[in-house]
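Note that this complex is displayed minus one protein chain, with the remaining chains in position.
First chain written, first letter: the chains are A, B and C, and each begins at residue 1.
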Amino acid sequence: MDKQQLAEKVVDKMMADDAFSQWLGIEVLDIKPGYAKLEITVRNEMVNGFNVSHGGIAFSVADSALAFASNSYGRVAVAMENNISFMKKVISGDTLFAETEELSIGRRIGVYNISITNQDEEQIALFRGTVFRTQEYHFKENN
Amino acid sequence: MDKQQLAEKVVDKMMADDAFSQWLGIEVLDIKPGYAKLEITVRNEMVNGFNVSHGGIAFSVADSALAFASNSYGRVAVAMENNISFMKKVISGDTLFAETEELSIGRRIGVYNISITNQDEEQIALFRGTVFRTQEYHFKENN
Amino acid sequence: MDKQQLAEKVVDKMMADDAFSQWLGIEVLDIKPGYAKLEITVRNEMVNGFNVSHGGIAFSVADSALAFASNSYGRVAVAMENNISFMKKVISGDTLFAETEELSIGRRIGVYNISITNQDEEQIALFRGTVFRTQEYHFKENN
Partner (left out) sequence: MDKQQLAEKVVDKMMADDAFSQWLGIEVLDIKPGYAKLEITVRNEMVNGFNVSHGGIAFSVADSALAFASNSYGRVAVAMENNISFMKKVISGDTLFAETEELSIGRRIGVYNISITNQDEEQIALFRGTVFRTQEYHFKENN
């Protein structure tokens, strides 16, 4: 199994088991080692009374992208610190894209920027996450 | 209407209209001007395949607490930047409490710490949020 | 005075009065409206006992870049929340470049990413800052 196949297998397994990402309706657009691009469409049940998407929605999609990108090498990675700046309102019906950029990857620590854009290619939020890479593996054959 | 009544009226209205906070099953335990304490119980549909709560759940409860505390004065406030550190795993069935502390409140900007604890009073995450206070009001009589 | 001249005039004034940026030895490489690129060389008095640059040095250069970029339109802007991820050690003698990217600029709020790289074009830190734009101006003629 090469690195690309491993990345896809890890994310397939993670998505299959991830009830919340499924509830969000996340679609995996692209996966590579150290990279993920996701899409969701904001539904009425994700918004507050102003018809504006709850801040937790953009965060959650970015957090899933962080999890997929940082786990794609086959080692289990867990988020330690995440931060997000909100730039533009998101409303019900908008489609969001969360795309990762790997800023650094070490033996123990990974840092990722995740850009969240809408269907008009406007940046609606920017997220940065730091993960800890454990010594557990998703599949035994990677040990 | 005194300040305490206004705070409760604002949060009642926000919760009534907030589909995502309702989906999360948020219960409002306490509201005062500049303060909110919320509770949720993590359900199976909020976890990933390891039975661990998605990072977006703790973030979302904290973000709702930030919204309620910062809007409780009657002026519409919107989150600009939030950050969260994760300290302890949360699993399905755990109950989370999000409690705000107002660090500063100015004419335009408010800063809040939100502590997220579980049913055993263990800190599971710490969140800090910065809001912008607009010149819109929740109710006309506050103008 | 056009926008480019105003940006340069603001930053010239800010640098002339900024004792700490002078102590840091900051050189302004490029200024445009909403943009700044700075350079410093790490000296022995900026490091800790491991000959590693104090975390406050990379932060301070990025914070000056944030200040210059966000004030370059002529309105006084002040930092509210900054965050920084450290990716690579910096040692005495290294040269650092801090370059801003404007993520959003509104009537009241600006958000900037600042990339900090070294002389080998390696990313050593990433900084994000949120500023509040006051209604004061650097020069009377901009009112």
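A few comments on the model shown:
The definition used in the following text is that a residue touches a chain if its C-beta (ideal position, glycine included) is under 8 Å from a C-beta of that chain, and two chains touch if they have at least 3 such contacts.
Quick caveat, the model's predicted, so the values are computed rather than measured.
Here the missing chain is touched by one residue of C:S21, C:S70 or C:S104, and it is C:S21.
Chain A meets the missing chain through residues 80-81, 83, 108-109, 111, 130, 132.
By the touch rule set out above, chain B reaches the unshown chain at residues 83, 85, 87-88, 103-104, 111, 113, 123, 126, 128, 130.
Residue-level contact of chain C with the missing chain is found at 13-14, 16-21, 23, 44-50, 54-57, 59-60, 63-64, 67, 78-86.
In the analysis below, only the chains that are shown with their structure count from here on.
In summary, the pair chain B and chain C forms a contact in which both copies contribute largely the same residue numbers, shared numbers making up over half of all those used.
Superposition of chain A on chain B using C-alpha atoms only gives a rotation of 180 degrees, nearest 5. Each chain gets a centre from the mean of its Cα atoms; for chain A and chain C, those two points are 30 Å apart.
The mean-CA centres of chain A and chain B are about 23 angstrom from one another, to the nearest whole unit.
Residue positions of chain C touching 2 or more other chains: 83, 111, 130.
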